[in-house]
Each structure stands twice: as C-alpha cells, then as structure tokens.
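This is the structure I have questions about; it appears just below.
In this view, the complex is presented without one of its protein chains, the others remaining in place.
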Amino acid sequence: MGYDWISFTTDYGLADGFPAACEGVIARTAPTVRVLHVTHDVPRQDVRRGAAILAQTVPYLPVAVHLAVVDPGVGTSRRPIALVTSSGVLVGPDNGLLIPAAAALGGIVEARELTVFHLDPVSATFHGRDIFAPTAARIALGADLASVGPLVDPSSLVRLPEPVTVFEPGRVTTEAVGIDTFGNIQLAVRDLGVEVGTRVHAQVGDRSLLAVVGRTFGDAPAGAAVVLVDSAGQVAIAVNGGSAARLLKAEPGVRAVLLLARR
Amino acid sequence: MGYDWISFTTDYGLADGFPAACEGVIARTAPTVRVLHVTHDVPRQDVRRGAAILAQTVPYLPVAVHLAVVDPGVGTSRRPIALVTSSGVLVGPDNGLLIPAAAALGGIVEARELTVFHLDPVSATFHGRDIFAPTAARIALGADLASVGPLVDPSSLVRLPEPVTVFEPGRVTTEAVGIDTFGNIQLAVRDLGVEVGTRVHAQVGDRSLLAVVGRTFGDAPAGAAVVLVDSAGQVAIAVNGGSAARLLKAEPGVRAVLLLARR
Partner (left out) sequence: MGYDWISFTTDYGLADGFPAACEGVIARTAPTVRVLHVTHDVPRQDVRRGAAILAQTVPYLPVAVHLAVVDPGVGTSRRPIALVTSSGVLVGPDNGLLIPAAAALGGIVEARELTVFHLDPVSATFHGRDIFAPTAARIALGADLASVGPLVDPSSLVRLPEPVTVFEPGRVTTEAVGIDTFGNIQLAVRDLGVEVGTRVHAQVGDRSLLAVVGRTFGDAPAGAAVVLVDSAGQVAIAVNGGSAARLLKAEPGVRAVLLLARR
C-alpha cells in the first residue's frame, strides 16, 4: 500500500529554498518516496492557474500523492484537505486548487481535513512545509486515509467559478484561462467546430489578430497567428515563433472572442 | 557509513546546465546517492543570502552532505573546505557561506581543506563541478574525512560580519537580511517583544509603512502591511497579497527600524 511518488506543485518559486524544505520534510519522513516537481512557478497566489496546470499534468503522471500549494489564505481559517480519487490522492488547501485535478483523476471519492500529521510547531505562514508535506509523506508511506483527519462533506469544498463560453453563429465568446511561458493563450473551450484552414479574428480584451485555424504552430507563417487545439485539448491562440500574449496584451481571466473571418 | 543524500545550493542559475554538470559528476561517482536541490537561484555572488537560505533550510533536510557554492573568489587563493558537524557535512568555499548552516547543525566539529578528490584537470572557473561535487560525492560514498585533505583551524575560517540589532524603548533598529521572492523582508531579529495587534511603523531605508503585528499575512487587510515571525523564526515585514520589498524599495543589507506606533 501507499504510493511510490509524490508530485509537487506550488507558487513558491525556486529561489528561496521553500520547495526544498518541503522536499526535505518528505525525505525525512518517507525516504524511499520519489518527488516529481510539477512546477514551483505558478504565478503568485493564482489559484486558478495552479488548478489548470495541475489538472492538465496529472493524467501524465504516475499514480501518486499530488501535493499542491497555492495558498493565499495560509494561516487563516481555510481548511487543509486531502481529496481521495480512484487513482491518487490530492493534498493541499481548500480553496479550489485541487478540484479540477480531482475531476481529471475520476472524481472525489472521499475528502478529509488534515488535522493530525503536522510538524510541531506549525508556522503560521508555511503550511506547505509544516502541514501539507508531512501529511503527503505519511499518506505515501501507507497511512490509512482515515488517520489524517475527519471526513469533510465534498459539497462544502470551496470551488472556483467556472468560466462561461457562449456559442453564437460565427462567434464564440469565452475566457483566456491561462497563458503559458511561450505566450500561448489557452481558452476555456475544447472544440470550435470549425475546420482547419478557416480564418478567424481572435479578439482578446480590446486587441485582435487575424489567425488561421491549424494543427500546429508551423501551420501559420513565421510571426503569424494560429488557433489550434493545444496539448491539453484546449483551444489556444498562438503565434508561430512569437508570443500571442504579448501581441494581444492578454492577461488571464480576460474575455476572448473568436469570430469567423468570412462573416 | 556515508550519506544517502547530497543537498545542493548555488547561485549558478538553472539556464546553462551548470548544476546539472555537478549532479552528473555526483551520479558518475556515487550513483546511488540522491541529490536534493535547495536552490540554484541565490542572487549572484550574494554569499550572505546563500548562507541564510542554507542555514534556514538544513534543519528540514535529511542528514546529508550539504554542497553549497556561491563563490566570487573561484580560482583565487580562497580555500575549498569541508565542515563536519554532528549531523552532516558541509562542502563549499571558505568565504563564510557555510558557517551559519554549520551552527544550525550543531556547530563545527572539524574543518578540512579539500585537496584530494579533484577532477583532472581542474578548471579555474568551475570548482563546483571540478572540486566541490566530486569531494561531496566521495564523502557521501563513505570516504573518511581525513582523506579529503588537511585539517583547518576553525578559527581561521572566513566569517561574514554579524548584523547589529539595537533595542531601545519603543524602537528596534536592525537590518534587512534577506528578501524572498514574495517580497517579504526578513530582519536580523527573532523576537520583537510586542503583542499581536500592536501597530508599528516599519521603516526600511528612507521609506516606511504602518503595519500591524500579526501571525500571518491574512492578519492585515489585502494590500496592507503586517509584521510577523516568519517560517524561519525571524521577524519579517510582509504585505498581504503584495510585496513589502517593492513598496519599501528594500534591498538586502539596508537598515530597518520598527517603531511602536502608539508612541
């Protein structure tokens, strides 16, 4: 029983050694467990972006305890939780961060509040090190889930608002849910229902680009825009060899409209 | 005998593959040893910040050889050293970097100059790869400490100047010793001696903020300042959901004054 792997996602950044302190706590508790770092560069306190990265990565990870901490409410009354799924356990704050990943892993089977495996003392500002990492390590070691703390009613869990997408003839209105470091703008829609080769106006905020619907970056000329289904299965706006986010001055959460150009 | 873990701290950055070359040398010498990366983003040549991160992280790491390289004097006459403590060995340059971590690990039991386990040839600019990593790997493999080189008198080791803190009635004058990537300003004092809820003027350089003494970021309203004891046990100035360093234009080493607001 237990898990061979702990995946680890935070907004701590790598500079200050914060992820290493958590990894050290894991290594002291569960020396044979291996840590797979997903990212520690989630934009600061951006729970929604952290949730998207985690949900889009877990399908490719081994069965694991997925430890994730983007936690603006650290030290306040927000609950530390574990979500059990049919293929892995998620550990982190009850602020919506873990929910999309739980869905990607088949849904929540059981939820627990983490009240037991805390370091002593617990700092008020670093629950990744003092609550989440030691609990994840104990679960990886094989601790019974009932031992980490009391049951939580899944309907009481904090959830992020769902982005809204509206399809109209020749027009899709949706939201930019994430911008990756290549400047590709991921949208909250998985299928445009238009053919490769179609031309669309991609409008984000108050700027727009004329783009071709394609399969990959190279389907547009160098420097030109392409709308494609990205590697997470989401529709995205990209620029071949460039940054769509820079050209469109896109920010996460902004409204995005795709208009068929032939209209 | 030997050590299962090598922790690894540098200012090399991750972009150029320099930490990987060192990790490769370790893997070739000691294939079963596991490397735990603390950070490779210490601000360039900032020995003091590297020393603080290492000292604040090692208490949470497994017993290990702690390899650390922030080394403006690489290739000059500064000595490469190993410091033996009661719970681990530190390996790096003799420039003060290792001393606070040695104290955190219980103090220096023995110091050695590293003269033996060098790659051949040794480059003049990359002792991390050519001297420190191979020596750390051999110590992890179980090499007798006497085999790494001659004894060094601990009183001859280079030490960083200690920051000065002065307590006066209603006023503490100290130093900003480190700024983390959240913009929290860590001070060279561990206990203010004032109660949670007290209001203080936090002055750093020529700017100041009115702050509340609290336990965590959320004890101040969003965008407001809080003075708290951070996860390393040091007093720090923070802004809830923001960056105290940006608001105060703080730089490491600058003078910081905390004034009770009720005066």
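Letters are used for the chains, namely A and B, taken in the order the chains are written, and counting of residues starts over at 1 for each.
Note that a residue touches a chain if its C-beta (ideal position, glycine included) is under 8 Å from a C-beta of that chain, and two chains touch if they have at least 3 such contacts.
All values derive from a computational prediction rather than experimental measurement.
Residue-wise, the contact with the chain that is not shown comes from B:P72, picked out of B:G2, B:P72, B:P150 or B:G233.
Here the missing chain is touched by one residue of A:T32, A:S77, A:S155 or A:T181, and it is A:T181. Although one chain is not displayed, chain B still touches it through residues 12-18, 20-25, 27-28, 31, 44-45, 72-76, 123-126, 129-130.
In the full complex, the hidden chain is touched by chain A at residues 4-5, 7, 9, 14, 34, 36-42, 53-54, 56-57, 60-62, 180-182, 215-219, 228-231, 241.
Simple rule for what comes next: only the chains that are shown with their structure count from here on.
If each chain is reduced to the centroid of its CA atoms, chain A and chain B end up 31 Å from each other.
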